[in-house]
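Each remark here refers to the structure printed beneath this line.
Left out: one protein chain. Kept in place: all the others.
Chain nomenclature is as follows: A and B, assigned in order of appearance, with residue numbering initiated at 1 for each chain independently.
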C-alpha cells in the first residue's frame, strides 16, 4: 500500500502548480500541471480514506455553501469533502438571509467570511450571471483581506456556473483516467458530447461546456453534436478548438448524433437548452417578465419536441468502438420509460452503465476535497505526508 | 464508578448479537439479546458522557437525515447522537433536492452515501409507504456497496415509519428499566396502551404498534384498548400475541379505557387514527384527491368526537395499581385545558408526571447513539473500552 502512496506523492512533487490561494472557477484558467495535481491529490485522499486514515487537517473553520439552484449530489459532495477535512458547512440560505433585502454582495461576502476557509457557489441558471457573481464575491474577499477585515482570504470553488462545472468535469476526467488506466491512454480516444432529448426545458449549458473545455486538453478527439439551434457559448467553443490543437487532439462540431457516436470510445448524451434561449431567459428574468418566461418555455419545449429521436439507444451504442463505448452522465439522467416517456437515454442502455455512472459521481467529493487542500495549503504534498504519518484512525 | 462500567461491559460480552451491518427497522426483527445490547450500550454511553468522557469514535463521516414529516425531538435526538460520536448530520431536505423531480430512490440513495455512515429516516404519514421506502433505500445501498459504488454500506435507522417507532419504544423500555430497576422486574407488570381523545386527526399508529410490539417480549401483561374502529395493523397484533405467549406474559385487546387502567403498573394513553382511515388516506394521497382528503378528515374528526371521554384523568389514575401507575407519553401530549380544550390527558395528571415524561424522552439520543455503534462496529465492547481507556475529555 505504501508504494502506491509514495508513487502518487512523488508525482505531485514533479508538478509545477500555482493553485495555492487562487479561486477555482474555470478549468481552462488552470494549467495542465494544475489539473493533474487536482486529480493526483484526489486519488491520494481516496486512497487514505479507504485505508481509514483521518484526513482532518482543520480543527475548525467554515465551508460556506451558496446554492442558488436546487442540488442533491453537489450539495452532498461539498458537505462530504468539507467534513472529511474537518470543516463545517454553513449554508448561506438566501431566503433566510438579508441578501434579499438589498444588502450588497460586497458586504455580505465579508460578513460570512470571518472564520471561513472556503466558499462553494452554485449559480447556473442564467447566462452572464453565475460566473460574474463569483467574480464579484472574489473581489469583495480580496478587498476585505487586503484591508485587514479578513484574517485569511477564503477560496472560492465554482460548484456550477453558467459557463463551467469544474467539479463535474474533473470527476468525469478522474473516472476516465481510472476506467482507461491513465491520462495518457486517453490520447486519440474519441468522446462524443452530444445533445439528447429531454421533456424538460432550460437545462444549463455548463456540463457540455465543461466537458469540451476540459477533454480537449488531453489529446482526445472531441465531437460535439447537437440539433440546429442548440449551440453553446461561442467563447467556450473557441477555447475547445484551441486546446484541441495544442494537445494534438481534435475538436469537431456536427449536427448528427449518429455521426458523433460512430466509433466513439466514450459517449456523453445530455440535454441542454439553446444558448440563445438561455440569453432570452436572462433578459426576461431581469425584467421580471413572467409571461415572457412562460412563452419562452412553451417555445423551447416545442423546439425540443422536434428532436425526440436524439436518444441514446442500443442501436446507436452498437455503432460505437467495438459496440462498447463508455456511457457517461452527470446524473440525474432522463431515462425513457423510467423517469419520463421519452428521454435522453434508453432504459436498457442506462441500466447497463448505471453502476458506472454512480462510480463516476463518486469521485466528486474527492475532487472538491482536493481543490480545498490545493487552494488552502502551499505544500499539499507535505500535508498529505503528515496525514499519512500521523495515521490517526478515521473510524474506530 | 469503574465498577459500573465493568459490569455493563461484561454483560455485553455475554450477549449474542448480530446487529453489526444490519439496518434497524423494526424491533421484532431483532433478537432479545440484540434488544438488550442496544439498551446496555445506551446505558454505557450515558455513563461515560455524564463522566465527561469523549465518545468520539468518528473523526469524519456523515449521518444523513431524511425527515418526510415534521419533527423536533427526534431530529434533535438524532443530531445529538451523531454529534456525540463525531458524525455530522447532513439533512436530505427533499424540497431542496432533486428527488421532487422524478429522480429515483435507488440513485439518490447512492448519491448521498459516498461518505455516509448512517441514514436516519422518518416517514410515518401513510400506511404501506414509510417502511417500504426504507427497504427500497436499503436495497439501493446493498446494490451500491456490492458493486463498488460505496466503500462502506451505511446503516439505516428507522426514526419512525408507518409500522414501528423503534427509537421511541426502546427509549420507553430503557425508561421502564431505570424506573423499575431492571428488565426482569418488568415481568408480570401490567402496561395499558390505550387510545385517548385528541382534537387532531390522523396521528400515526407507529407508537402504539411499537409499544405492543416491544413490551410483549418481556413477560409483561400488555393490554391494548381503543374505541370501536380504532384497531391497529393486524400483522402487528399477531406479533404481539405470539411474543406475549413466548415471553410468559399476556396480550389482551379491550374496548374500555377503564378496563385497561385497572390495576395497571404503567399507562400509555395516546391518540391515533383508525388503521382503515389511514389506509384510505394513503389511497387518496396517491390519487391526489384533495377533496377526498378533506372529507376523510371531516369524517375522522367527527368519529373522534364520540370518544372525548377517553381521557386520562385523576379518577382513572386512582384505579391503577396502588393508584400510582407510571404515566408515559412520547410527547407532545394533548393536555386538556393547556394545549387544547379536551385532550389525551388531564392537566393535573400530566403535571404530576411531566418531569418523568421529559426523562423518558431523554433516553432517545443514547438509544440512537447505541444503534449507530452497534450497527457500525463489529465489537462495540472493544470500542467502548477504548473510549474509556483513552479517557479523552469531552468538555474542557
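Operating definition for what follows: contacts are C-beta pairs under 8 Å (C-beta built on N, C-alpha and C of every residue); 3 or more make two chains touch, one makes a residue touch a chain.
These numbers come from a predicted model, not from an experiment.
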Contact with the hidden chain (one of A:9, A:62 or A:170): A:62
Residue in contact with the excluded chain [from B:157, B:316, B:361 or B:384]: B:361
Chain A residues touching the omitted chain (full complex): 57-62, 88, 90, 92, 96-99, 101-104, 107-108, 110-112, 114-117, 143-144, 147-151, 376-377, 383, 386
Hidden partner chain, residues of chain B it touches: 49-50, 54-56, 67, 70-73, 75-77, 79-80, 83-86, 88-89, 331-332, 338-340, 355, 358-359, 361-362, 364-365, 392-396
